[in-house]
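Missing here: one protein chain of the complex. Every other protein chain is in place.
Lettered A and B in written order, each chain numbered from 1.
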């Protein structure tokens, strides 16, 4: 097992290298003037373009710029992000907790809701619950995340005013950034509880409801379908039929025998879910103006903030590799057949 | 989506042909199974509807611009207008007609999705066939490269590519094709591996048939069904990704007949006016419904294809 994990971890630097090469090779398509525009906010600054190009070595060939960047990274410096107005590493450190909070709550909801609904759907096949959940899952897979998010915003924010966009309300935000509040983890819900500020906790939860609902819908739909068909499979197998024939209660059959095996393909899917989550986070954060890494990555890409884009891409691909590793480890734990390999 | 393999495929006794009935040919059997499932039929109907819409677009909504994909707009006022005479679905920001946008948007959707699939399939045929058929270090290299591309969350890779290449429909198609090709390549490679060791291929080789000949005549035709399943399940996803790119300002330009672009225009208006938050509901609902139905149709159709064509699922359901 440890050997397996170590071998997979070795993949990380390899992937990081590949990803950074990919991004820098895309630089071939950019003129130096386009990249210099990052530092210009008005046409009256255009005369400074040659100066800026010279200053930041933007006219050197891509491989030279890549080499410079590698040397910089070797010293622990990921560069400066003009769009974030701070070093790339600081920006990542600052924006990551927000995305982590959103992602963690969403992941938990997806798993809980998806597995429960999928199981119930399979157990009560062809009854009302099954039809409702199958319809919801098909339609969930068909509705783009941002359309669903905008719909939710229109109804629950525009009309009812219950769940606003962004991460905190203005008043809560001011308090959180004042000296009276100690950020321990960077996760607003946890920090609010640790600081005993209940109103901030509720405020953070209020702001999380819609983004989590948006992010969850699509992936829950996928998970319900997989769980359902996997559960159906398992319920039809010989050993389940045996258990039923022995007279065991339905609940015991489902809980003790069927679910463990039915969850195996679900775990293999967990990696895919994680990928979907990372992609979905980008859109969701943009729709709800949620200050996380996804939103920052998009605006950095739009403005050609290359150091930021590179840092952002590295983080995401690193997360992906780690996520897949966890999924594989879990898979090995659950399925004894794998362990023997 | 991974197909679930059952350990003991159960063959229900009810499937055995009854004595006295003529044996149906393969296609008839396929069509009958297809027709039996109402959801498949629904999917087919929806897609057929959109195909008709796309084909008849110039008649249903007369183009007035040189580029028919640019939505005409009457006047320059910035606020959207509700459905009314001349604008059956209303107008969105800058007076772009939503009806025109929906009709021609179906054309855009097909063009984009088919372009991406075609590009990905071409790349997959080239790389997947070489990789799967010859194996060895070449195979390893191709697999590592696909690993790197798959290490990127899809949307983020697409965003980065379009940001660098510049915003346009063409570049968005390129970006999505770059995101999708690894999946197709891996599928095709898997199929090649499977087919390579089959008896009839070995026989053909023994008879002295050249490799490209064998690939073309024997291997490729047998991989069509899995590709068809993947493509049909993928069409909806591609359109969603393209719409997402347009929403982020990285896909179709403003005024282009694309559902995602129309939805991105609605972002500013979902809170309505001070009195009524639903004032501009149509800017979101109209293009949103179009995209939802399109993707739903392809998802249903793709599911149906998989149920019908995937021999490994036969007998289980």
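Note that in this section a contact is a pair of C-beta atoms (placed from the backbone, for glycine too) under 8 Å apart; a residue touches a chain by one contact, two chains touch by 3 or more.
FYI, contacts and distances are computed from a predicted model.
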Omitted chain per UniProt, picking from "Dihydroxyacetone kinase-like protein", "ABC transporter substrate-binding protein", "YetF domain-containing protein" or "phosphoenolpyruvate--glycerone phosphotransferase", is "ABC transporter substrate-binding protein"
Given A:65, A:106 or A:119, the residue that touches the chain left out of view is A:119
Contacting the left-out chain: of A:21, A:49, A:73 or A:248, that is A:49
Touching the unshown chain, chain A contributes residues 31, 33-52, 54-55, 80, 82, 84-87, 91, 94-95, 116, 119, 157-158, 160-166, 169-171, 173-174, 177, 202, 206, 251, 255, 289, 291, 302-304
On chain B, the omitted chain is touched by residues 66-67, 73, 75-79, 93-94, 166-167, 249, 253-255, 268, 270-271, 273-275
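Convention: only the chains that are shown with their structure count from here on.
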In whole angstrom, the CA-centroid distance of chain A from chain B equals 23
So, in the complex, the side of chain A touching chain B is made of residues 11, 15, 18-19, 22-23, 26-27, 29-30, 138-139, 141-147, 150-151, 153-154, 157-159, 222, 225-226, 229-230, 233, 236-238, 265, 268-269, 275, 278-280, 282-283, 286-287, 297-298, 301-302, 304, 309, 312-313, 316-317, 320-321
Touching chain A in the complex, chain B uses residues 1-2, 4, 6-8, 10, 39, 147-149, 151-157, 159-161, 163-165, 236, 240, 243-244, 247-250, 260, 263, 266-267, 270-272, 277-278, 281, 284, 288, 291-293, 295-296, 299-300, 316
